[in-house]
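A selection of the complex's chains, in situ.
In this document, chain identifiers A, B, C and D correspond to the written order of the chains, with residue numbering beginning at 1 in each.
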Amino acid sequence: NRQDFPEVIYCAGKTNQQIAEIFLNLFNHSQKNIIASRATKENYEAVLKLVPTALYDEAARIIYVQRDNTPVDDKRFILVLTAGTSDIPVAKEAGLTAQLMNNKVEYCFDVGVAGIHRLLARKDLIDKANVIIVAAGMEGALASVVGGLANKPVIAVPTSVGYGASFGGLSALLAMLNSCAAGVAVMNIDNGFGAGRLASMINHMR
Amino acid sequence: NRQDFPEVIYCAGKTNQQIAEIFLNLFNHSQKNIIASRATKENYEAVLKLVPTALYDEAARIIYVQRDNTPVDDKRFILVLTAGTSDIPVAKEAGLTAQLMNNKVEYCFDVGVAGIHRLLARKDLIDKANVIIVAAGMEGALASVVGGLANKPVIAVPTSVGYGASFGGLSALLAMLNSCAAGVAVMNIDNGFGAGRLASMINHMR
Amino acid sequence: NRQDFPEVIYCAGKTNQQIAEIFLNLFNHSQKNIIASRATKENYEAVLKLVPTALYDEAARIIYVQRDNTPVDDKRFILVLTAGTSDIPVAKEAGLTAQLMNNKVEYCFDVGVAGIHRLLARKDLIDKANVIIVAAGMEGALASVVGGLANKPVIAVPTSVGYGASFGGLSALLAMLNSCAAGVAVMNIDNGFGAGRLASMINHMR
Amino acid sequence: NRQDFPEVIYCAGKTNQQIAEIFLNLFNHSQKNIIASRATKENYEAVLKLVPTALYDEAARIIYVQRDNTPVDDKRFILVLTAGTSDIPVAKEAGLTAQLMNNKVEYCFDVGVAGIHRLLARKDLIDKANVIIVAAGMEGALASVVGGLANKPVIAVPTSVGYGASFGGLSALLAMLNSCAAGVAVMNIDNGFGAGRLASMINHMR
């Protein structure tokens, strides 16, 4: 059924050898898509030796196999927004995760609040989306603005982008938690995977 | 339409006079339900003088008028869980908010992880729910356990319940943000209203 | 000359007696305006006994005497914006301070980012202002949006408005420090006086 | 006697030379087991030149000599649980420490709360154990669940496993300190050695 969740491997803290073996095992004993998140190029090379059809998205840091052919509902898409270009890796981790869970995903990068008209110019996308993911570092203000524009669930992912008093994403995290816009929920700093997973759950609700 | 959102007043930092007047104004110029959150008994007495049909839920700290007769879909309910009894006010803020937005709400209190069998005994409720809200203070572990048991969106609300190193809810907040269970999103500390609002949005998706 | 700065008393931590005597002293030995900030009603009553012409602005918590008749340049005004109604006291502390330093001040309250169109509707004011002060609590996002819309100095004052993870204004403070909009400088939490003082300095530059 | 404690060297901040010499000295002047914790492979190579019978457990980062033949009480064992695979090094530091102090140790890895049934499936082990050590990072919730299931001392070791708002183990540390389950005591982040030492003390009580 649509809710079917791909098998997921979290690579951080695992050896190439471990990752490749778990990947092969999932490949052989399931028919689902496979996601290995937080994967390095080296991890990918190890997987490739055992599973030659595995693909790698460097920006999203995901190794994957996409073999689930369930048709995707093109009218219900997840919109992934970023405040800046440095937030794109987190956005792609979220987007590819959602895509591998059979969702249509649209992206819109670099629409941070310091140039609010770039965001407003994409109001149509915000209006048509079914669920929205916002990845933003520094002051994390994009989540509140989008939360105010959209009458639908907004999943806010603070990123560790920034320096000084951004304290590794703390600044964006606190801002998003304190959002004065209703309908905004927050993930851990840089947790694109979790955002994609939750957005997929919501997007498949009927 | 179902998505129709009641009018909401956030009482903290407003005078009795201000609250009562805004309430009356909404009452006169809209046909929607009305929610005044974080309201004290004194706030209520002031409102009552201008809007005699207003009701007050002391636990939830909400003054409200419920006049929207849109039929509620009884098969899709929001489940609100708490770890302890002290988390109940936050849970009720969430639940009544969702109810006033035309959702069926079920509660299940005091199912914290230190007595995991009380939670497991309610696995049926978790399975039947459409969206789940978890309110927990102290170590906030309930969100992770529920996130693992449920294949549906879980909205985690850390509460300020606790003492010492709970640091006013920080402990539960960090725990929930770091949840190893997929599908868990986090609200601000004690933000029952936001959780109810988001749960309602998700629950109305078709 | 225009830069002339009124005499200022910071009341917090002073007794009624001390405040009244310093106030009288300034009143007798200077021709400037007088500002006593962070003043309570009780402080005012004590001052009034010694200086019957003293006025009190309760919202701004300022006792003052305005006797400097230097004409104010009406074409160069300072705009004071707030995200919500609870930020108004800080905004008024800033505004009245600037006014007593011979500036024209305009206010625009409750234009927080969760309803971005209310802010955009006042784009004319932003365009015409010479200097802008933004007072916002919670996620403090208004400073970034205004900083992006305005090509002029923006003085951001985080307020202690909020609860939970706002940590007494820390959330807004960090957000403002990390603003991705150029031209934004930050004051201490709730420091309306400092914002008004700096805005006045900038507004008088020729 | 049973309480006899092996000699312990804390390697962090010592040179290869220093470690090897202290190790040799203990080897020559005592009959006890020897533990050198937080040891690198390089440390081991230096020790090996002076004490050829020394062994090295890479996962536990411990160099040791086991020569104490006091029989171990097999009916009283210490159970070491981990939430995930990345917590295993800390768990092994604890386990090997306890073992070198003449305790039987059982391990059970990867029984984190997001999959509570894997933990419940090992309820028998929890029931039979005399003392339990729980190593968990991220949200650290495992300690509370185990504390609730077990009527025996639970020693909780927060690990630095996680990212973003785990803040190097702070999240798990706070969660464990705030555990609502009675009988849970907490060690420093990643302090497997201390947990093994305390568990051994308790396990030898008669």
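In the analysis below, a contact is a pair of C-beta atoms (placed from the backbone, for glycine too) under 8 Å apart; a residue touches a chain by one contact, two chains touch by 3 or more.
Predicted model only: the values in this text are computed from it and were never measured.
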Q: Could you work out how many identical chains the complete complex has, if 4 are displayed?
A: 8
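Just so it is clear, only the chains that are shown with their structure count from here on.
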Q.
Applying the touch definition from the top, give me the chains sitting in contact with each of chain A and chain D.
A. B
Q. Which chain lies the greatest distance away from chain D when centres are computed from Cα atoms alone?
A. C
Q. Where the centres are mean C-alpha positions, what is the separation of chain A from chain C, in Å?
A. 41
Q. Once you find the CA centre of chain A and the CA centre of chain B, what distance in Å lies between them?
A. 27
Q: Calculate how many whole Å lie between the centre of chain C and the centre of chain D, each centre taken as the average of the chain's C-alpha atoms.
A: 57
Q: Quick one: which residues in chain A touch 2 or more of the other chains?
A: 170, 173, 177-179, 182, 188-189
**Q.** Touch-based graph of the chains, sorted into line, ring, star, complete or other
**A.** other
Q) For this entry, which pairs of chains touch? A) A-B, A-C, A-D, B-C, B-D
Q: State the interface residues of chain A toward chain D in the complex, per the touch definition above.
A: 12-14, 158, 160, 168-170, 173, 188-191
Q: Under the touch definition given earlier, write down the residues of chain A that touch chain B in their complex.
A: 3, 5, 8, 130, 151-153, 155, 173, 177-179, 182-189, 193-194, 197-198, 201-202, 205-206
Q: Using the touch rule from the top, collect the residues of chain D that touch chain B in their complex.
A: 83-84, 112-116, 120, 138-141, 143-145, 147-149, 162, 164-167, 170-172, 174-182
